[in-house]
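Just one protein chain is left out here, and the rest sit where they should.
Note that the chains take the letters A, B and C in the order they are written out, and that residue 1 is the start of every chain.
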Amino acid sequence: MASGRFKKILIANRGEIAVRVISACKELGIETVAVYSEADRYSSHVRFADQAICIGPAKSARSYLDIPSIISAAEIANVDAIHPGYGFLSENAGFAEVCETSGLAFIGPKPDVIRLMGVKEQARAFMRDMGVPVLPGSTGVLQSPEEALEVAGQIGYPVILKASAGGGGRGMRVVREAADLAPLFVQAQQEAGAAFSSADVYLEKFIAVPRHIEFQVLADEFGSVEILGERECSIQRRHQKLVEEAPSPAMNDALRAEIAGVLQKALAAARYTNAGTVEFLMDEDGKLYFIEVNARVQVEHPVTELVTGIDIVKSQIRIAQGERLRSILRGPVTLRGHAIECRINAENPETFAPSPGRITGFHVPGSIGVRVDTWAYTDCVIPPYYDSLVAKLVVHGSDRAEAIRRMRRALDMFIIEGIHTSIPLHKRILDHPDFQEGRLDTNFISRLLAPPAKAETLA
Amino acid sequence: MASGRFKKILIANRGEIAVRVISACKELGIETVAVYSEADRYSSHVRFADQAICIGPAKSARSYLDIPSIISAAEIANVDAIHPGYGFLSENAGFAEVCETSGLAFIGPKPDVIRLMGVKEQARAFMRDMGVPVLPGSTGVLQSPEEALEVAGQIGYPVILKASAGGGGRGMRVVREAADLAPLFVQAQQEAGAAFSSADVYLEKFIAVPRHIEFQVLADEFGSVEILGERECSIQRRHQKLVEEAPSPAMNDALRAEIAGVLQKALAAARYTNAGTVEFLMDEDGKLYFIEVNARVQVEHPVTELVTGIDIVKSQIRIAQGERLRSILRGPVTLRGHAIECRINAENPETFAPSPGRITGFHVPGSIGVRVDTWAYTDCVIPPYYDSLVAKLVVHGSDRAEAIRRMRRALDMFIIEGIHTSIPLHKRILDHPDFQEGRLDTNFISRLLAPPAKAETLA
Amino acid sequence: MTVDEIRELIKLAMETGIAELEVQRGEDRVRIRGSGAVAREFVAAPQSAQQLFVPAAAAGPPAAAPAQPVKEKTDGAADPSLVLVKAPIVGTFYESPSPGAPPFVRVGERVQPGKVLCIIESMKLMNEIEAEVAGIVESKLVLSGQPVEYGEALFGIRAV
Partner (left out) sequence: MTVDEIRELIKLAMETGIAELEVQRGEDRVRIRGSGAVAREFVAAPQSAQQLFVPAAAAGPPAAAPAQPVKEKTDGAADPSLVLVKAPIVGTFYESPSPGAPPFVRVGERVQPGKVLCIIESMKLMNEIEAEVAGIVESKLVLSGQPVEYGEALFGIRAV
């Protein structure tokens, strides 16, 4: 079923990514069907789709995560394919399977590949076997605190415990010495169980000052795999990315080519198809270690689009239609200039408390080198039920210095009134000398937000 | 005075180009001063500039065209330079001179060059002497209908009469046979006299089905001239451009290189500096003929920025600061992909009547490959005193076909409520097979708007 | 959808005083809002969401928009005795157990709680929708075989 031109696609998502997919479909001449919860009745994706179907109440579990409702909507709208966006059902192998058995193309990797990549320590083992550098760690799920102690002893502290099915920081614990391992192991298991309905955890070497670097992948259904360069996403708060850029200031052509070569081989062997991202940590010496594969399009895909000129979402759809990567890309992947993305969230820039509510004034920056991906508009209401992403502000410049200055002026010219947003925080990040000089690591935000050395105790 | 880093620039303009210049200044770390008429108190350029000074009432003659007010504002704000934008005083050699004598850098060519290019038949003679192809025509101003008859007889009909100081179609007349020449000559003189306070007219060969093709120029103050490729601007209504693109579908590498070479030599000889555009007509056989030089930044400069990656407005400022083109461009000019611009005007898409008023809903399209240059926002008021340009919608795609599809979806996703706009007309243009196949000429819009062959007479 | 059908829907919305009623049939859609002013939107498919950015009560004068919401004043008084049966799932609405069979209920019929009113087919499963109140079926709002979205009103039942 995953071949032949699509006439109509259902987008099983909301917010900016739903608008992004609708944009891609419009450019391909494909009709679109939006699904929405009752809270999203006035969202842009409902307006811009050719057809829109309400699939449930505000709560995600009964709407955007409800597989029968979405499949039903696809059936009554008579679509050929479903694009899952990111989050929600995008990495749910079961959903991909139901699509297949319902005669619908799932725009993403095959269910077995999603499943392999979803179980992190399996993915890690696979990648290690294929010659991709991985962090020293346990060879599989840890059965007991005792086993964890033994493995940690071999690797050396600090180590980090991670949920096999995890993501977003839940089920993670850094262990700095052997005495802490057993209680933290139990905590990690409990948190993993609660968050992912699997208490499996594994363990690997902990890098204290890592960069987060990831490679964008496109793969067709005929075994061709292309690497579209890397992104640096080290600016994170509690594992939530705030700023991403491409290329990474820490990367060089030789290392990029080396990793691309290894990944092409490994992903071809995994029969990986469609888009995906391979995440790495870079240690203080500039060495890369595989962490995981995100088997879907990613929030930060625009920075790669800007430097490569390749439309990743349109590529996803065309791959799922059975087109060859060769005819989609029409030439070697080349990088031009530098791109930066800021995730503008509806949250207090100091306390990080979510700030849902009505946007009373909304004016996006424009002019040269500025791209905005958003579902918001003047008078829209940011509902409290979903993530806080209001807009992705992305800039492209001839080099990193120009991109930084461009982002800074775009932040100055981005007006959002009525709610709190992260714009003031983004200005602080952009103005920081470490950021400007490319000295990035995943602790950057903690340092930025750290209170002055001697915090006074309130009486 | 035209060297040394600028600390503060006054923008002697309004609307989207004022916002564009402010954006460039912000990226260069230069402070900005907006000037505004009483009608533009709530315009974006007033908001985004570091400082704003009201210089007069709504009428342009007493505000944006009032040299003493602007120079006074520059003096009280203590700026180093003035950017004139396009229109208004941008090609006023006298204004450029007053700037110089007031110790202010004028961001544009030198007064004598503006003056040379402003007198069209002088510019034409200069260019012909420098080897640039020009249309056969009179060698200077025509003194009488008799002289016009003689020249037209040598060239062959049809011919076109043009005002020496003209532009925008005023003072122009097409003459199809000798019998019509004398009365049309008088008409053209009268119209030229009324519009430009100079009744001088000249004559040249008339191309019935021309393309309008123009070359973007940057030149520094050390004799370096670079040609940033061409734009095709054949989609015009009454000499007002509606859609522009780069590169031209009618251009090839050999012709582009040939014209660039000739222009580099000619403009260096003219001691041309800063940005400018050299306009040509292309006849049915693909031959180019020089028409005129626009000695300023042009409305449609973004399409060139998108395909070359060069920031033309920042380049203007840096050239005026005395920087060398070599250090601004840092490498050869290369073209990537295809760009299209639609000028979104506040006008009825059928009658073309201006449609000033309050914009009650404003939502710009975003996502991949879309750039919007605008001063408008939700609840702003389009004043009736100035041109009707509300926004420039510009797209970039990997090729012309992708750019067309991208523009089409961006037009679909551009929401402007409360006033009439040209968006429906732009959709018709984009959907036309001739446009899609690149069969463009300056009569395209007349054909598109022509009533059905047999128009019925109303009773 | 005919004008009469729309008129009936408006009447229903006014009677019940609900905040909003949206009915989609194939490519047609009607949305009625009842907070102070009832706004009616009826636009063909490609423009189906055309007015969504504009709060109905404050809809601007969209220059060349193909359809403009019609506003009608109402007191918006609630009618607690009229109960709307809404679709609890997305799917296809069937008024009878099998093609050609008589419908589960007809307008004017008296129903008791638990009485099957219709079937919604979702993912090949037939889901029976039952009445939750005793009353008289006053309106049937969807044609058999038509798709329904979540929360779409199916029947109006006058509780007795």
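By our rule, a residue touches a chain if its C-beta (ideal position, glycine included) is under 8 Å from a C-beta of that chain, and two chains touch if they have at least 3 such contacts.
Note that the coordinates shown come from a computational prediction; the quantities given were computed from them, not determined experimentally.
Only one residue from B:I17, B:I30, B:A73 or B:L142 touches the chain missing from this view: B:A73. In the complete complex, the residue from A:S355, A:S388 or A:T442 that touches the missing chain is A:S355.
Touch with the chain omitted from the figure is made, among B:A12, B:C25 or B:I55, by B:I55.
Hidden from this view is one chain, which touches chain B at 38, 41-42, 46-57, 63, 68-69, 71-73, 75-77, 102, 377, 379-380.
The criterion applied here is as follows: only the chains that are shown with their structure count from here on.
Set against the Cα centre of chain A, the chain with the most distant centre is B. Across the structure, the highest number of inter-chain C-beta contacts is found for A-B.
Centroids built from CA atoms put chain B at 42 Å from chain A. With centres taken as mean Cα positions, chain C sits 39 Å from chain A.
In chain A, the residues that touch at least two other chains are 44, 48, 377, 379.
Counting partner chains per residue, chain C shows two or more touched chains at residues 53.
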